[in-house]
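Below are the structure tokens for one structure; questions will follow.
All protein chains but one are shown in place.
To keep things simple, chains are lettered A, B and C as they appear, and every chain counts its residues starting from 1.
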């Protein structure tokens, strides 16, 4: 298990190399979130977080996912600070015996991190800055777990 | 969109590099299937396929997934021939605006390829060879789509 | 058994169907109108076909490389494939 909360850019492909090797792994799922500009006017994404709490919350969910879905490995990387369009924001990787467990664990982690890890996103654009509002649908997604 | 049916080993991390770049991609999901030895007595996995039909079936499902889930990119690699324990069997990657579409498209592709792409797996072990039987649960999984 | 004008068809086998029949493919001249009629005709020939085709519910059929069913018309089809349920992914 590895958890990293970092300002530095990372390379999802490089992080995937060597992840989930071992004789009991039959399935690896990765999720990468990328800074997207839907308006054509965004210049950067600024991510604030709660140092100390962030790492602890992510590690708790990573451990919970590993236990619940029988993972042989789990990885979470999440950035903070100022990110340019197209840069990776975060990544989750899960390794399990079977595909369903690997998929479910990755979605479980994404759903919980989205609404429970103390990060706050602000879009910085040509027209000014605005905090990204939490979506009801993200909170609702937790109901399935 | 890229589809490859090949005997050669591939590196999932290297395949992920450069996948799903572009301003409308906010989420990338990858799935990698790996040869697993549950018994401790397996020596290799042999995969037979139906040349010509295999490529066409995979391309059809990749196109269907791209349309249904609004993918900005999709990749499927599937090997045939003799594979050693720990080697990647196949990989699916999906790129979309949002995480739910990327996850669902990857699971959709996996579910359909599992039961509809003309591959047949045989486990080669110290005690002999045996064809892997299709699971009812894999056929049942198609009901959700 | 449903019959039609005799035609030359490539018949292709995979996995344990191939192993039981002992051939990956063969050309067959047949008047069978459907895959079901074709496996009946082949099964009458030699026991190895009977062993491969004993339980059609354990088999799948593709006509010209498209998954089909055992009662689909064979007219105009050039390649028929018989195989067990797929185990990809």
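One rule holds in what follows: contacts are C-beta pairs under 8 Å (C-beta built on N, C-alpha and C of every residue); 3 or more make two chains touch, one makes a residue touch a chain.
The structure presented is a predicted model; accordingly, all values stated were derived computationally and were not measured.
> Can you list the shown chains that the omitted chain is in contact with?
A
> Using the touch definition from the top, which of A:3, A:16, A:83 or A:113 touches the missing chain?
Selected residue, touching the omitted chain: A:113.
> Can you list, in ascending order, the chain A residues touching the missing chain?
Touch with the absent chain occurs at residues 33, 48, 50, 52-53, 56-57, 78, 89-90, 110, 113-122, 131-134, 139.
The criterion applied here is as follows: only the chains that are shown with their structure count from here on.
> If you drop chain A from consideration, which chains still connect to each other through contacts?
one piece
> Using mean C-alpha positions as chain centres, tell me how far chain A is from chain C in Å, no decimals.
Roughly 49 Å, centre to centre.
> Using the average of all C-alpha atoms in each chain as its centre, how far is it in Å between chain B and chain C?
27
> In whole angstrom, how far does the Cα centroid of chain A sit from the Cα centroid of chain B?
23
> Hey, what residues on chain B touch two or more of the other chains?
Residue numbers touching two or more other chains: 33, 110.
> Got the chain C residues that touch at least 2 other chains?
Only 89 qualify.
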